[in-house]
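All protein chains but one are shown in place.
Coming up: chain A.
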Amino acid sequence: MSLDQAEPAAPPSAGPAPRKAGRRDGGATGLLGRSRRSGRWWTPWLFLAPALLLFLYFKFIPMANALTMSFQEVQPYLGNKWVGTENYATVLQSHGFREAAWHTVVLAAGQTAGSMALGLALALLMEGQSRRLKFVRSAAFLPVVVPIAVVAELWRIMYHPTGDGMLNSLLGLVGMGPSGFINDPDTSMASIMLTGIWRGAPYDMMIILAGLTSVDRGLYEAAKVDGASRRQRVWHVTVPGLRSVFSILFILAAIRGLRVFTEVFLLTNGGPDGSTEVVMTLIYKLGLEQNRLGVGAAGAVLLFVATLLLTVVVQLLRRRESK
């Protein structure tokens, strides 16, 4: 098939593309001349068209809509009314939202720290080449590939609050009373966190293991010759060598934590007594159950700003450190 045959299909799908190209044509004639040698100027745009179109429809337009909606009172069939920053004021002053924001931060922080600490411990214990190790590592990694909905249902049953629940019977073995887990406001948040760590730690372990391969082996030898203990070797050689791995894991996990939805939705749906309500479950309820789309959108925009700020701050810290 030649390009000419593909041409008729191009105009409708390449909608947004030529406009962007046109804007920069003036200053970039040199580049244009170079690409003309290997095809027409719109060839790359033709290849990019499906991706750009899908991104436009399902990422950029929704983002723009979220922004506009956050300043509007959204009324289906009646037309939207511009209300300025009222939605943001509603969100920020609402007790429920502040609670949810706090829960989200606690959950994200706990899961991130727990997964990274456990992941590092696992990686250090299971670093090596033997077949047995590879088997154990693969088995330990399984929680990461299990669909989140299955994880939630599985843990829901394991958390059964009576004494014959799976985890409660384990607690019983060591002489501890049955815990309410997700049914008790005092333990519900910790229970969700535990499930998150179970699924997050093996992922962190794999990334840290990959990072460990780039730590200079000679440094271990040198440290050992200098009489460094195991703990000193880990603390002064391994951990500094993994710094960039840690910061990436931190960003990934923290963002994952801030936008947490499915686990909470399925395990507790914010309950009991709102003790596990997080920002996303609240937004879902506001938008899709109470039809307060404007307020929900304002909450979503605030959440987006928070994740963005987090990413930028961590990146800046990293850059300063590497200088």
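Keep in mind that, in the parts below, contacts are C-beta pairs under 8 Å (C-beta built on N, C-alpha and C of every residue); 3 or more make two chains touch, one makes a residue touch a chain; residues count from 1.
Criterion: contacts and distances are computed from a predicted model.
A.B. asks: Which name from "Carbohydrate ABC transporter permease", "Pyruvate dehydrogenase E1 component subunit alpha", "Phenylacetate-CoA oxygenase subunit PaaI" or "PspC domain-containing protein" does UniProt give the chain that's left off?
C.D. replies: So the chain that does not appear here would be "Carbohydrate ABC transporter permease", according to UniProt.
A.B. asks: Which of A:89, A:157 or A:316 sits in contact with the chain that's absent?
C.D. replies: Candidates A:89, A:157 or A:316; residue touching the omitted chain: A:157.
A.B. asks: Of the residues A:63, A:89 or A:176, which one touches the chain left out of the display?
C.D. replies: Spelled out, the listed residue whose C-beta touches the missing chain is A:63.
A.B. asks: Give me the chain A residues in contact with the hidden chain, please.
C.D. replies: Output for chain A: 1-3, 6, 20-21, 23-25, 27-28, 31-32, 34-35, 38-39, 41, 43-48, 50-52, 54-55, 57-63, 65-66, 69, 122, 124-132, 136, 138-143, 145-150, 153-158, 160, 164-166, 169, 198, 202-203, 206-207, 210-212, 215, 217, 220-221, 224, 230, 233-234, 237-238, 244-245, 248-249, 252, 255, 259, 261-262, 266, 280, 283-284, 287-288, 293, 296-297, 300-301, 303-304, 307-308, 311.
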